[in-house]
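The other protein chains are all here in position, but one chain of the complex has been omitted.
By letter and in written order, the chains are A, B, C and D; residue numbering begins at 1 in each of them.
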Amino acid sequence: MLSVQNLQAGYGASQVLFDISLDIKDGEVVTLMGRNGMGKTTTVRTIMGLLPPKGGAVQYDGRAIGGLAPEKVARLGFGLVPEGRQVFPTLTVRENLVATAANRLAAKSPWTLARIYELFPRLGERGGQMAATLSGGEQQMLAVGRALMTNPRLLILDEATEGLAPVIRSEIWQVVEKLKAEGQSILLIDKTFSVLKRLADRHFILEKGKTVWTGTSAELTRDQARVQAWVGI
Amino acid sequence: MKREYLILATVFLLLALVPFLAAATGQTSWTRLVGQALIYGMAAASLNFILGYGGMISFGHAAFFGIGGYVVGIMYHHFDAGTSFLGVIPGTDQMLITLPAAVLVAGLAAALVGAMSLRTGGVQFIMITLAFAQMFFFLFISLKTYGGEDGIMVRRTNALPGLDMRNRDTLYWVVLCFAAAYYLFLRRLVQSSFGQIIAGIRQNERRMASMGISTFRYKLYAFILSGMGAGLAGALMVNFLRFASPDMMHWTRSGEFMIMVILGGVGTLAGPFIGAGVLFTVETTLARYTEHWMLPVGILLLVVVLTSKGGLMALIRKLTGGQK
Amino acid sequence: MNHVLEIAGLTKTFGGLTATDNVSLTVNAGEIHALIGPNGAGKSTLINQICGELMPNAGHIHLAGRDITRLPPAERVALGLGRTFQITSLLDDMTVRENLALAVQAREGGNFRIFDRAANRAEVWDEVAEILAASALGPRAGVTVADLAHGEKKQLELLMALSQRPRLLLLDEPMAGLGHLESQQMIDALLAARGDCAMLLVEHDMDAVFALADRVTVLVYGRVIAAGNADEIRANPAVRDAYLGEEDT
Amino acid sequence: EATKIGVITTLSGPAGYLGEQIRDGLTLGLQATGAEFELVVEDDARDPNTGVQVADRMLNEEGIKLLTGIVFSNVSGAVVPETLDAGAIYVSPNAAPSGLAGAKCHPNYFVVSWQNDSLHEASGAAAKKLGYTTAVALAPNYQAGKDAIAGFSREFGGTVTEIYTGVEQSDFAGEMAQIRNAAPQVVFQFHPGGQGIAFLKQYQQAGLLGSVPMVLSEPSYDGVILKAVGPAAVGLTGTTHWNDDFDNAASKAMVAEWAAAFPTTPLTTYAQQAYDTGLLIGGALNKVGGEDIEALQAALKAADFASTRGSFAFGANQHPVQDWYLTSIEADEAGNPKIVTKEKILEAVGDVYAADCKM
Partner (left out) sequence: MILLIEQLLNGLQYGVTLFLLAAGLTLIFGIMGVINLAHGALYMVGAFAGAWVSIQTGSFWAGLLAGLVASAIAGVLVELGVMRRLYARDHLDQVLATFALILIFNQSTVLIFGRQPLFTSLPEMFSGSVEIVPGLPYPSYRLFVIAVGLAVAFGLYLLINKTRIGMLVRAGASNRQMVRALGVNIGGLYTAVFGLGALLAGLAGVMASPIMSVQVGMGDEIILATFVVVVIGGVGSVKGAFVAGIVLGMCDTMLRAFLPGLLQQVMPGSEAQALGVGISSMGIYLMMAIILLVRPRGLFAAQG
């Protein structure tokens, strides 16, 4: 579905991504791993069109989408849960969820407000509250809910469990598992190595803006020593 | 460092030569033009201290400029008429008295306005400073004794011992010296301990507060210093123009100062002076050729904002390769 | 009276919501006291009340025996309160060194001087050099903060807070967003600092909490539901239920 | 060789039309005298600084010895002293601040228009003559406004209810209600420019036009205002020092020249004052035949020209001594307002400041 080849990008004069290649198939859960500052978020931003690529190619169903405007990329079926949550502070929880809701790809059982509230009861309780006053964890749930409400074909979770209580964290992992079971394709970025290994089908490891390792979870176990050095455990 | 001093000295020298250059080329009105630009540059620079370095966007700065000017005007008025202000303070035409008085009174006014305005921030701060300035404007417009909206004529420039202030070139040099001194003062100010704290507050007030800085007091102090600078500029302006009127504190004047700062470069030392100089020169030159000079001026300003980030100073930096 | 911090009956409501509900706790000198609890339990709200950004509806806060409940934030700092923010909060246009210098300068005083040169204050810069030399950030001293990696920003926040030489340091999720390596570095830094000041630590990373904390207080829905040492908390069924869940890290 | 004349006037902003009138009237007046001249016109943007800057260049760089054109007294307060100090002559077609009319009068400073106070006294006299005894007087809350009401009251003599309006106010509904409530026999109001347009429109819309007569002084009902207000002005009474139906050769010539040059623009008293200024300057230039300042000064002082207002003379402070007339605003064939001169109400009046002037 999505394939990235030799992607290069950066901020202004400083180049961050030098050679990123990855691919995701329908229904697959893949991860992007690497230590802090290796370019995971930058990769996501470039794929989403929030940063212009400086080289390489991004293809979606065989069609080149590198350099497309972010709204066009999103409309193709990308749902982003960004690093740092970035909920809309001046909108209520409910408004955050419905403002950008859509079912562009005509999913058969689309996400609804009720289903989101069922998934995250906490959001239901806070439906009328301004998002700015939510606790950090509540905001994170909101960001996930907001992305799901666009009924994406590929869900991108960039550090979706950061700052969450352990219980909630496991809840989110359960949600991811559930989504995976429903056939949702997911690109995961996270720090919790063991969970990633269990949940995902394949993994991409970044080191200083380059993809240095690719493989399945089984291969990951085999290569544990090297991988852990890259990921920094 | 050395290079900066060299540039400063060169610029000062060039400016000092303006009356001679003007006389040599027959363009004598340039002396006045440059003098005026220097004074406005001072006012804009004083604004820039709170705006560019301190992050406080004041839209009422002309009030302090006007108050400083009126102090000179009112003192001259009483001197001329042989009366005294409020029946106690006699008038004077001595610059060594009027300027400090103007600075002081402007500082007091700034303390008053600042103490109230600084409780708000952002857009609200912009508007509340404007509101106070408007109140001063309406106050001065209805002061019949001091000419109301017609203003006060100051028939003779204030006297400075040993100098013939009626000589326009002398007056220009006096203004230049004040401008240079003020520039050096500001330069020191932004590098001082206080200047650093102010810069910190601009970037992250919450962080500064968490380091034990009671930001309100620092901002107020900065606001007062800045108001005093504007008062000084206003006082010089009245000496230069020999006229004080409520126009000096009209809100469009505050806007003009802001335009100079933005045009020249926010948060730079030389920017406000460059902004004032360029704006004046362009306006005056264009006005000679067309009644509709506002149109090209508008287009020019627009082009500058759209093409350069950080005003003319950014442009200069780009051209000279990063150095100031 | 060897409590550095003593909180009694602290209550804060937002509209109908009680964010902290009659919370009492103490922090002893030299102690690391962890505050954990589910998201939205009121931890940040509590921190904000202690440092003075929020005013409680009821209750008292004592710092080293002094009632600081109604003091403005700056005065609390003068009395020895330091903090880091949940979302990093630094002076983005300045370099690491300048950030630290400003922090030291803020502590040193003389901040109303307008004719000196901040760049020439030897006492400030010497101390900054010292701090940097002892820290992993040393090589990054000249980098503008906006260009720092996340973990480095967190480190800098800590250094700035410590440079205030606080009696009590409030740490709001210092590990958030850090990878394993960076977390470990942060833990080491905190352990190194523990001799100098007491800490109130809010954190979701249980490895860090259990590695660091002398005592743990658990907040749920604004209330304290348990307090004790690490083992007691780990074993507490109510805490497991409300917060820890089945850890699978 | 053509004499250069510097014209500093307001061409931008809402008051821009005043400067335009002055510039055009001046040109026609000078042309009428056949003098050789060259106008150097520049905008002062109603800003004293700009005005002085322009004056400086004209006086010191271009060697111009004769300036004119300023609309607003705050600009002339800065420019006139500058001009006089440079040894040049200033002839005012409009602004006449009292500060320069009394003790600070100057041989090189002439005013062809009028001094504020006399203007409104004429309106007071007119209201009195029409037999009214109670009035509501309205003016903006600045010095000129206060002077206007004071001048009106002085000659009116009856009971006057004063109402001050805001300096930048443009909605007068509240004042209309107050007028209706006070039910005076006559209303006097002084609101030049855009404020005057708004006031007159709203006066009619409030239904007061038919029921309470109004007396105005000339800045509040100039041709441009009347054109913008339309039929709402019909029925008002005005006082002026000149009107386009004056029966003298100079006035008739001016009206004809104006109509030929600017067929769609109304001819206002601003243009007329400037035209008179042009006649005065042109005549003096012809007489002196050069730029000898002293001779020129003497020639100007003699005021030896046929003014469009009939009789014209300078008082001791070189401000005019002139007659004031009562006019009524009537409908022309198309229903649009036109000003019709009725009678002379004050004769050969100068201003109160002349007494303080020692030249």
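Definition applied: a contact is a pair of C-beta atoms (placed from the backbone, for glycine too) under 8 Å apart; a residue touches a chain by one contact, two chains touch by 3 or more.
The model shown is predicted, which means the values in this text are computed figures rather than measured ones.
Partners of the chain left out, restricted to shown chains and counted across the full complex, are A, B, D.
Considering the full assembly, D:I163 is the residue among D:A35, D:I163, D:L209 or D:V321 that touches the omitted chain.
Here one chain is not drawn; of B:T10, B:T25, B:T83 or B:T120, the residue touching it is B:T120.
One of D:K227, D:K252 or D:K301 touches the chain omitted from the figure, and that residue is D:K227.
Within chain A, the residues in touch with the undisplayed chain are 48-50, 69-71, 73-75, 79-80, 82, 86, 88-91, 95-96, 98-100, 102, 104, 130, 132-133, 146-147, 150. Think of the hidden chain as still there; on chain B it touches residues 51, 57, 116, 119-121, 123-124, 127-128, 130-132, 134-135, 138-139, 142, 251-252, 255, 258-259, 261-263, 266, 292, 294-295, 297-302, 304-306, 309. Residues 11-14, 16-17, 20, 141, 146, 149, 162-171, 173-175, 177-178, 180-181, 193-198, 201-202, 205-207, 224-225, 227-231, 265 of chain D touch the missing chain (whole complex, contact as defined above).
Methods note: only the chains that are shown with their structure count from here on.
Shared contacts of chain B and chain D, meaning chains that touch the two of them, come down to nothing at all. Distance between Cα centroids is largest for the pairing of chain B with A. Separating the centre of chain C from that of chain D, both taken as means of CA atoms, is a distance of 73 Å.
If you average the CA atoms of chain A and of chain B, the two centres end up 52 Å from each other. One finds 30 Å separating the Cα centroids of chain A and chain C.
Contact of a single residue of chain A with at least two other chains is seen at no position. If you sketch which chains touch which, the chains link end to end in a single open path, with no loop closing it. Inter-chain contacts occur between A-C, B-C, B-D. Per the touch definition, chain B reaches chain D in the complex via residues 26-29, 32-33, 36, 138, 141-142, 144, 147-151, 153, 155, 237, 241-243, 245-247, 283-284, 287-288, 291, 293-294.
Across the complex, chain A is touched by residues 14, 36-41, 44, 86-87, 147, 149-151, 173, 176-182, 204, 206, 242-249 of chain C. The residues of chain B lying in touch with chain C in their complex are 188-189, 191-197, 199-200, 203-204, 206-215, 218, 221, 225.
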